[in-house]
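Only one protein chain is missing from this complex, and each of the others stays in its spot.
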Amino acid sequence: MIEFCGLKLRHPVINASGCFDVLAAARVFGDELFEQFPFAAYVSKTITLRARAGNPPPRLWESAAGLINSIGLPNGGLRAYLETDLPALAAALPVPLITNVMGSTPEEVGEILDALEAEATVAAIELNVSCPNVATGLDIGADPDGLEALLHHVRPRSSKPLIVKLTPNTADVAACAAGAQAGGADAVSLINTLRALALAPGGSGAWLGGGSGGLSGPAIRTVALAQVSRVAQRVTIPVVGMGGVASGADARDLLDAGATLVAVGTESFRDPAAGSRIARELDDGFTQIAH
Amino acid sequence: MIEFCGLKLRHPVINASGCFDVLAAARVFGDELFEQFPFAAYVSKTITLRARAGNPPPRLWESAAGLINSIGLPNGGLRAYLETDLPALAAALPVPLITNVMGSTPEEVGEILDALEAEATVAAIELNVSCPNVATGLDIGADPDGLEALLHHVRPRSSKPLIVKLTPNTADVAACAAGAQAGGADAVSLINTLRALALAPGGSGAWLGGGSGGLSGPAIRTVALAQVSRVAQRVTIPVVGMGGVASGADARDLLDAGATLVAVGTESFRDPAAGSRIARELDDGFTQIAH
Amino acid sequence: MSAPFGRRHAPLLIRRTYGPYVVLGAGDESARAQPGQFYMLASAERWGGGDGERPYLARAVSVMSVGDEGLMEFLLEEVGPGTKRLCELEVGEGLLIVGPLGHGFDEPDAGVEPLLVGGGIGIAPLVAVQEAWGGQALLGFRDAEHAKAAELFTDPLVSTDDGSRGHHGFVTELLEAELAKQSRPIYACGPPAMLHAVRAVARTHEVDCELAVEAPMACGFGACYGCVVATVDGYRRVCVDGPVFDGAVLA
Partner (left out) sequence: MSAPFGRRHAPLLIRRTYGPYVVLGAGDESARAQPGQFYMLASAERWGGGDGERPYLARAVSVMSVGDEGLMEFLLEEVGPGTKRLCELEVGEGLLIVGPLGHGFDEPDAGVEPLLVGGGIGIAPLVAVQEAWGGQALLGFRDAEHAKAAELFTDPLVSTDDGSRGHHGFVTELLEAELAKQSRPIYACGPPAMLHAVRAVARTHEVDCELAVEAPMACGFGACYGCVVATVDGYRRVCVDGPVFDGAVLA
């Protein structure tokens, strides 16, 4: 049993937000999905106040040992989440639910937190601060002081554990993590995708319908390890490490670097049951070391 | 012929600093190296005021489609460069020489620029601003205002074309590029390596003797493309694009994104003549498109 | 029927070629695919190290045929590093498979023989349709070499772009001719331009058409939201809401 922000988890492997739609997967894999549920907690895709259609396709580009996505956070909006998804998740999920949310203003974030406050199904909240600031074009979480100010504003709106999902597109991710902690975060998670670009073969501009995108997968694994290590050395709150995890050894590295939990994103695309495999490999690793 | 900061170059492919030691390569490959010289200009490894031994080994870690290095900028220092390397380079090089320099203070940089001023062999200077700031631990080039201030200080010390090699470990590389231009840079080059970490198998801490390192190679290709594109849209000075270039198509992407020249780093390790191959593939691409 | 959860290892049992196309056969006893469903395929060894240091993700491939005891056959055309690696596999080497996935073709009403309109590699799922429910196959290929894959069908009508085999011209011309004889529903799969033309023909002739569409996919089971196609109801994921859509629903 692992204790994380008051949640009791069976093992340290959870999914990365936006990389596993448990309701779609249940349609595809049926009950077996829940009998062999791969994650110790389930993190939802990012929910926004209003519905978003997401970016026009193409939304994917395969790069060297990685994937660029420009999905654009499609979701039905807060109301649809409360009315449709949450009851379905409450009925189906064998593990705690962490709801990932984003807002383009502190007010928006606050409104979402207020609405989730009454929902017992929501065990914790992950706040995605990789949303671009309209004024600067930078991620709102890229600036330590701005991040701390945002948290001072929204933190009082929720009594649930609050995980801040940091942006990696910053000069000093450890300072951002410290800002999040100072603002009242209960944990931080990282890394989100690295800003990346793919051009269409033949010189006709950006390939992705949304312009640029975010790089994930093994390509970013060692960047993730560096950022997690820096952050874990700086903050005292727990850290959820992610980025390119594909094996128990990769997960072990993040734990060794100071993470409490590890999240699996892109690897689940290659292997839907990757979460269980990685948890098992981690466990085998422990056993091997113990012997 | 390509015109870059007053230099006339045969094609748009040069080497990335620290990724081709022409004097060592001449010992290995003899005259053939110069007969088939792969680059249109030659960029030296970073030179510092005083000699540096570099980091303790191991200095390399292979990652997914990439390489992490922690070389630590070994070099004989400015004096040895002037006395030993420059005359050898002047005698051997069939292309213009760009000398890459770094200093931990503006005074150090200024001193190096002064010394190079009299050297006719040095066609241009590349200033590496990825050196960590002792106070913050961040790269000195990570902050746009700091970078502009540094340049205001050192720019008057040299009449040679000055290329500023930006750091990618920043929230807003375009703002840094704009700072460099405002400070008087004649061109910018990017990307340098992404901060990355590898742990030794078996849980015994950092693998690299220098602790963390920098990620290069195909893994960072699409991150480089995103940064080059952003920078080229922001500045009016020429841009040297690099990061993961392994083929003419990769080089073409950077040129399409707005670069004037393309630099090849890690790919030369796999194929010492990669520069010529990439220039040829680029050329074939042009011809194909023209037909 | 739902797919077994997770990625499984299946040795390659069959490999044969039809002109430039490669048939791969692997056993998947635990699953039975419906016509129009697909699998995500990767090689078990050395998936990577091709052009641009790819492939990395698995590739979506339609079920071409469901044999006895869960033998699945796939038809492949080499277009990039992923299909190259799959096409190079030898019998005895391993595949990693996830599936069957997606929403396939609807079974035709009793007694109805649909028209199966396929273009190029798009013929693959139509082999499964014909095996399951019959139907008249109308197949368009670049040339006679590619048209060798017509052998996979019973009594197909063939067109080629260069006239080297069958009708010289578009497969939609064969379709027009058949519909002129008898109004029947259409099941189609092929390149976007062909599907577009098929939809126009279906509209004119007021017949139903079901189209199997493609989109770049990362996961194949609804996890990444990457494979969307525009429909009258907004973006839909091809992997879970398709790959087969009613032609009237696509935007």
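For clarity, chains are labelled A, B and C in written order, and residue numbers in each chain start from 1.
The rule is short, and it goes like this: a contact is a pair of C-beta atoms (placed from the backbone, for glycine too) under 8 Å apart; a residue touches a chain by one contact, two chains touch by 3 or more.
From a predicted model like this one, the values you see are computed outputs, not experimental measurements.
Engineer: Quick check: which displayed chains does the absent chain contact?
Structural biologist: So, taking every chain into account, the missing one touches A, B, C.
Engineer: Among B:V13, B:A40 or B:L67, exactly one should touch the missing chain; which is it?
Structural biologist: Candidates B:V13, B:A40 or B:L67; residue touching the omitted chain: B:L67.
Engineer: Kindly state which of the options B:E32, B:E107, B:D145 or B:D284 is in contact with the chain not pictured.
Structural biologist: Checking the options B:E32, B:E107, B:D145 or B:D284, the one contacting the hidden chain is B:E32.
Engineer: From the list B:A53, B:A91, B:A118 or B:A135, which touches the chain that is not on show?
Structural biologist: Of all options in B:A53, B:A91, B:A118 or B:A135, contact with the hidden chain holds for B:A53.
Engineer: For chain A, which positions touch the chain that isn't shown here?
Structural biologist: Spelled out for chain A, the touching residues are 65, 218, 246-247, 249.
Engineer: Residue by residue, what part of chain B touches the chain that was omitted?
Structural biologist: The list for chain B reads 18-21, 24-25, 27-33, 36, 45, 53-54, 56-67, 69, 71, 74, 217-218, 266, 268-273, 276.
Engineer: Could you pull out which residues of chain C are in touch with the chain that's been left out?
Structural biologist: Answer for chain C: residues 45-50, 53, 55-56, 85 touch the chain left out.
Here is the rule we go by: only the chains that are shown with their structure count from here on.
Engineer: Determine the chain that sits nearest the middle of the structure, using the mean of its CA atoms as its centre.
Structural biologist: The most central chain here turns out to be A.
Engineer: Measuring centre to centre with CA averages, how many angstrom lie between chain B and chain C?
Structural biologist: 47
Engineer: What whole-Å value do you get for the distance between chain A and chain B if each is reduced to the mean of its CA atoms?
Structural biologist: 34
Engineer: Using CA atom averages as chain centres, what separation in Å is found between chain A and chain C?
Structural biologist: 34
Engineer: Of all the residues in chain A, which ones touch at least 2 other chains?
Structural biologist: Where chain A meets two or more other chains at a single residue, that happens at 61, 63-66, 217-218.
Engineer: Mind pulling the residue numbers of chain C that touch at least two other chains?
Structural biologist: If we look for residues of chain C contacting two or more partner chains, we find 48, 52-53.
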